[in-house]
Every structure is written in structure tokens, then in C-alpha cells.
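With one protein chain withheld, the remaining protein chains of the complex are depicted in position.
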Amino acid sequence: MSQTQQQRPTPASVEGPAGPARQKVPDPSSVLRPTSLTQNRLPWWTGLVILVVSAALGAALSSLISFNFALWFVFTAVLYVLISYGVTRVKVNRRQAKDKMWKNLVYVAFIIALLPLFSVIWSVTSIGIPGLLEPGFLASDMQGIDGTTDQRSQEEGTPVLGGIRHALVGSLLITLTATFISVPIGLMTSIYLVEYARGGTLSRAITFFVDVMTGIPSIVAGLFGAAAMGWFLGVGNSLGLPLPTRSTMGITAAIALSVLMIPVVVRTTEEMLRVVPNELREASYALGVRKWRTIIKVVIPTAISGIAAGVTLAIARVIGETAPILVTAGFVVSNNWNLFQGWMTALPVYIFRQFQNPTSPNFSDPSHQRAWAAALVLIIIVMGLNLTARIIATLFAPKKTGR
Amino acid sequence: MTSPGESHSPAKPTDQSGRQEPGTNALTSADSGGVMGDRVFSGVALLSGVAILVTLAFVAIFLSFNSVGAVYREEEGLILQQFLEYAYPLVIGTLIASLIALVLATPVAVGVALYISHFSPPRLSKSIGYLIDLLAAIPSVVYGAWGMSFLGPALVPVYGWLHQNLGFIPLFAGNPSQTGRTIFTAGVVLAVMILPIITSVCREIFIQTPKLHEEAALALGATRWEMITMAVFPFARAGIISGVMLGLGRALGETMAVALVLSPGLLTASLISSGNSTIPAEIALGFPEAPPGSVRQAQLIAIGLVLFIITLIVNMTARWIVNRHKEFSGAN
Partner (left out) sequence: MSKSITAKDLNVYYGDFLAVEGVNIEIAARSVTAFIGPSGCGKTTFLRSLNRMHEVLPGARVEGQLLLDDDNIYGPGVDPVTVRSMVGMVFQRPNPFPTMSIRENVLAGYKLNGARMSKSQADDIVEGALHGANLWNEVKDRLDKPGSGLSGGQQQRLCIARTVAVKPEVILMDEPCSALDPISTLAIEDLISELQQEYTIVIVTHNMQQAARVSQKTAFFNIAGTGKPGKMIEYAETSTIFNNPSNQQTERYVSGKFG
């Protein structure tokens, strides 16, 4: 830094009032204090120039190997970080250079994080939109679609037949059932935690295990659903009850999804109930209102938008789950409206099956097209749910109390 | 005192009804309906909480019960050895994939979190946060499809290059995959999937850094980066670690992405050829084909139990770190 000062005395440092004095008496603070406020600044266009230079160099380097955009991006990013570090180091000082380097790295990290997002969205839309536009994609199931139909589509360009109606029905039924199981349990548990528990062992255990439950791998939840239902049916059948023999059915999947959904519901509603000001509860008690009425009529209505948003987010989370449904409800090609009998396809499982076991193994393009289109539908549903949650949370939030 | 509250309705007994009934004490009104309501309601709430504990216990019990067949058979007795031989390559494969994901995702996630909390224009930081959260909203099966059809093929030349130039390292030995469906691709996909989790935990904790500490650092003439190393990182260390642990928990249990991306095979040290498998993928691919009550099913449930225990340990450690940090940080 002092070196910089000697090399490039700016007008201010020479003519400034402190200038001459400092030259006579070596002041230790001159190491810290630059003589001009603008001295440690590079002109604003420096970054731009460095970017252009590194982009050009990056293009040259990458074409030495074999030009493609990924390589170009990597080289440009590396060069930009290095060159701007070097320039700042020489022109300003080491501390600023280090600051600059980390700043650039943080920016690069951000760009890297966005790449897969755009790549995924691009891949889903580029194949998914044509697939979605095929006639009857939303309105038909996969009944009657076999290898020959797909072969004809791929070789002769006939429309890709088959659709996702059965999968939509399955997803809807399973997710709704899971919601009906999870929301009451989750809501009541969070009410227990917020309104009744007084920091005892039980409430701490519940909080802890709800946290643990959040981390249960979805496939394990699926295994649990299958095993629990299998045991239940076994016991039921040995008692002579008219129960199905195999546990693979929609309700099993709904139970498995509930295991994943309950902790999400508990945690979001708990948070929302805790936000409700205590003053409102006290106001209600002071009017001679019982606790349970206070909870139902004051606390929950005040928190309802947050709770609704939380539930919506929980639905969004489980509707995209594949593994637990795959091992509990299986997959079929046609509609099944009955949760309690027979296999049932959900949208994510449909996508998985179309990729993993294309209808025609040798002519897999139609299957992949259907899968991408289904993926697009699924993403739209999930994003729609997320958006709905945000809208609920902001639009219907109660006005702040008091001043 | 003629309050409308005294209009009796059997369905909804009011708390004010009968308050003037004669008795030794006017305050001991016999309002059994309201008291019952309180009891029933709190009882149901308590029951729901207990139901969660019971469910979790059932998860453990059912998995253990159903996996007995994998380690014990009547004809052969205890066959633990056989099960371990089956399980350990899967455990190792799961760990490899998760480790790759962590190594790739952690620096990027911390960077992104820093970008959102300290570098981005303040007006945009919220929207940028949403953008990263979008990554978490994409279903895992879509990531799997993306990894299988886009990322994998795109990485094929990279694997070829790595094999040519660094083939002497065991990690890059073996035949480079021609489809890109390797454990490394799976790791990259997992990295993308856990990125938003680590990011959001780190972001939360970075934002909570006491402004006073930051301003103290800046007032001493620190650059922004020096301020971050002086004020933000020391404050956020535990938060970052727990975020990484949560990401690890997710990566360990992630099923579909791996099931689609990886073409499974025997355990191998090579990251660039097909081979290896993970527990969740093994279950997802095997379970629908396994007949109920068979040894195969018991085996799959047993490795599911192993996975459950591993993720349980990871998640509990993460929570423990977070809770311990909460008590000491004094941020509240």
C-alpha cells in the first residue's frame, strides 16, 4: 500500500494540507490511511474490461480443447477471478484484492446455482410442451398403449398416444387422503405444543421427534406404509374380516405420505400459532371464554392464513414424492378410483416408469416425451401450490394489532 | 343480568349459563359442558402429539420386525454374515454419492447464501431467495430424469478426459461410462438437490448475524470480506454445520434421482464408470418386484432400516448442534 502511494502520487496527496507534513515525519498511521479518499478505487469500467478480456481468453483456451459453452463458462469464470485479483493486487492493495476475489467467487457460486435450475426448466419445457400438446394427453390413460403404438409414433410420426389421466386421479386421491390424515393430527399436535404443553418432557420429546421425522427418508416412509398395512391386513384376514390380501393400494400410499407430511404441518402451524400475540388469548380469557373456545375462535382464525399456507406447502412437498408411492401403491395403466382395492398410479411414479421401463424398450422416444410432459405437469402443479401458499400468506394475513 | 348467553342450547352450552344458580358459592357454577369441552379438546391435542410418537415407534418396530427374515432363517439360523455382505456395498455406495454431493454443494451453497445475505442488491435479495427455493420445489423424479437424459450425456466427455489424463488415480480408473450414468453424475444431481437446503439454513443464520458485530468490523476499516470472516462466519459456524448435516440427511435418503441416474452395479472405487448403488435406489428398484413375505422383501426392508438409522443419527446430530448453538449464541 505504501508502495502504491510512492508510485502514484495523486494530486491530492501532494497538494493536500497533510501531504508535506507527512513526507517529513514518517507517520506509522500512513500505512493505514491513504492520503486520498478515492485512492483505493479502480475506475468503474475495470470490471467490464477484465470480463471482456477473460471471455476472449476463455474462448481461445476452450477452443484449444474443443469449444463448447460449458467449457467457455468455466474458463471465463476462472480467468475473471484471477485477473481481477491480480489487477487489484497491483493497482490497489492486497486486502482489497482478497476482498475482490471472494466477492467474485460468491457471485460465481450464485451463477453456478442458477445453471441447474435453468437447465432443468429448459429440459422439461423443451420436450414437455410438445408432449403436453399431444391430443388427449390429459384426458386418456395408458390402456391399450403398447410397443407397436409407440414404434409407429417414432417411425412414422403418428401422434404419440396415451396420457396421464389415471396418474392425475391417483395423485389427487392419494394426496388428498394424506392431507385429511395429516392436517388434523398435525394441527392438534401443534396446538398441544403451543397452547397446552408447559415445557415438560413430553412436549420436548414431541418437538424432538417431529424434527427427527422431518428427516425420515421418503423411501423408508414407503417401507413403513407397506409393512404396517401388510401386518394390519394379515391380522385382519386371520380374523376372517373381508379385507384385501395385498397391501398394495392407494390408502397405503396415503399413510406413507402422511408420515412425511405430518412433521411439516406440525412445524409450520406451530410457528404460526406462536406468532399469535398472547394479548389476544388474554383478552379472550378475560371475557370469560374457555381455553378451547379461545383456541378455536381466536387463535386459529388469527393464524389461519399461515396455517393454510403451511398446509399448501406440505401438499406441494408430498405431491412430488415418488419412492413411497412406488413401494406402496405400485403402478397400473388404467384408472383406479378405489383407494382400498388394487394398484394405483401417481404422477411421479408414472414419470419414473416411463423413463425406467419405456413402453417400447427399443423405441423409447414416445415414452420419454410422455414422461417429460408429465414432469412439466407435475412441476406446474408444485409451483402452482407454492405460489398459492405465498399468495395466501400475504393476502390473507391479518392486519397487525394495535398501533 | 339477562344476557343472551343464557339462552340454553344443548349443542353449545354456554359458559355463562347458570351462573346465578343458588349454591354455597355463586362462583361454583355447574357448567359441566364447558369444562368437558376443555377436557376433550386438550385430550385430543395430547393424543395427537402422542400419536406422532407412537407412529415413529411403529416405524421402527415394523421395520425391525419385517427385516428379521433377512438376518435369521429357520433352516440356517442366524445369517448376519450374509446380510452384511449384501448391505455393505450399498452403504458404501450411499456414502460415496452423498459425500460427492456434499463436497460439491457446500461451497456453492455457502456462497449463494452469502450472496443473498450480504452481496445482492437489498431490494432483490428476497426474490433471489425465492429463485433458489424454486430448486427445492422441483420434484426429485424430475431431477432424476434431468440427470439421466441431460447431465449424464453432458458429462461423458469429461469422464473420457479424466480417464485419459488422470486414469492412474483409482477414482478415475476403469472404463469410462458411455451414457454418463455413474455414481459421480448421481452425486452431482444430489448436490443440486441439497443445495437449496444448505443455502436456506445458511442464509437464515447469516441474516441473523448481529448488525453490531458487522458494523464494528466495518468501522475498523475492514473490507467486506474481512467483515464476513470476522463477524459472520464465527457467528454462523454451527448453523453452517447443521445445514450441511441436514443436506447430508437428505442426500442419504434421496431415492428417485439416484434410481434413475445410476445404472447400478457392483461396488467400485471408480467414479466414472457404471457401478455402485445406493440403499434407496436398491429398494425402489427391487421392492415392487419382491413378493410379499419373501426373503428378498425382508432384505430390502432390513437395508431400509439401516438407512433409517443412519439418517436418524445424522439428523439428530444436526439438531443437537443447532440446539446447543441456540443456547450459547445469545442472539435471542
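Some points to look at:
Should a chain be cited, it is by its letter among A and B, assigned in written order, with residues numbered from 1 in that chain.
FYI, contacts are C-beta pairs under 8 Å (C-beta built on N, C-alpha and C of every residue); 3 or more make two chains touch, one makes a residue touch a chain.
Because the structure is a prediction, the values reported are computed rather than measured.
In the complete assembly, the contact with the undisplayed chain comes from A:283, out of A:82, A:283 or A:387.
Shown as candidates are B:35, B:54 or B:266; the residue that touches the absent chain is B:35.
Checked against the hidden chain, the listed residues A:94, A:204, A:274 or A:297 yield one contact partner: A:297. Mapped onto chain A, contacts with the missing chain fall at residues 198-199, 277, 279-290, 293-294, 297-298, 301-302, 398-403.
Here is the rule we go by: only the chains that are shown with their structure count from here on.
Averaged Cα coordinates give chain A a centre that lies 12 Å from the centre of chain B.
Taken in their complex, chain B has these residues touching chain A: 15-16, 34-35, 37-38, 40-42, 44-53, 55-56, 58-59, 62-63, 65-66, 107-112, 114-115, 119-120, 128, 131-135, 137-146, 148-151, 154, 157, 192, 195, 199, 221, 223-226, 228, 246, 249-250, 252-256, 259-260, 280, 283-284, 287-288, 292-293, 300-301, 304-305, 307-308, 311-312, 314-316, 318-319.
Residues 32, 66, 70, 95-96, 98-99, 102-103, 105-110, 112-114, 116-117, 119-120, 123-124, 184-189, 191-193, 195-197, 202-203, 205-206, 208-224, 226-228, 230-231, 246-247, 259, 262-263, 266, 288-293, 295-296, 316, 319-323, 326-327, 330-331, 348, 351-352, 355-356, 368, 371-372, 375, 378-379, 382-383, 386 of chain A touch chain B in their complex.
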